[in-house]
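The other protein chains are all here in position, but one chain of the complex has been omitted.
Right after this comes chain A.
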């Protein structure tokens, strides 16, 4: 079936079977690499995107059920001029990541958090990201990056 999604501020007509999870539409139909496949059952957070600003596990929610939502992916965080989002800059500044596979999901979860709380405490950051898994052990750098971004965005 064909339906229209609002992705990163643009309407996108996509053709996919109606039960196709958003993840596969984003990656394969729209060529957006930000959301990653990690588990397919919403346990790891690698596929996190924003749906009306709220974190959404794109790996198991059918895309066709999201036509009324504003979807934001990692790619949508950058400014129109291509400038990196404060979170992306902060992740680079803190060198937050090793393999980097989980990082897009971390950045999206952080973007959702900063959307509702401009200056979260460290404990609030850890709680907000607790269901986003990282295997390399970059957790503390990720927390520092989010703190740095919060500071940059607040000033």
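Definition applied: a residue touches a chain if its C-beta (ideal position, glycine included) is under 8 Å from a C-beta of that chain, and two chains touch if they have at least 3 such contacts; residues count from 1.
Operating definition for what follows: contacts and distances are computed from a predicted model.
Taken from the listed names "Isoquinoline 1-oxidoreductase beta subunit", "Oligopeptide transport system ATP-binding protein", "Pimeloyl-CoA dehydrogenase large subunit" or "4Fe-4S dicluster domain-containing protein", the protein name that UniProt assigns to the chain not shown is "Isoquinoline 1-oxidoreductase beta subunit". One of A:67, A:95, A:121 or A:151 touches the chain omitted from the figure, and that residue is A:95. Taking the complete complex into account, A:17 is the one of A:17, A:52 or A:152 that touches the chain left out. Where chain A meets the missing chain, the touching residues are 16-17, 19-21, 24, 27-28, 31-34, 36-41, 43-44, 46, 73-75, 78, 84, 88, 91-92, 95, 97-104, 107, 123, 125-127, 129-143.
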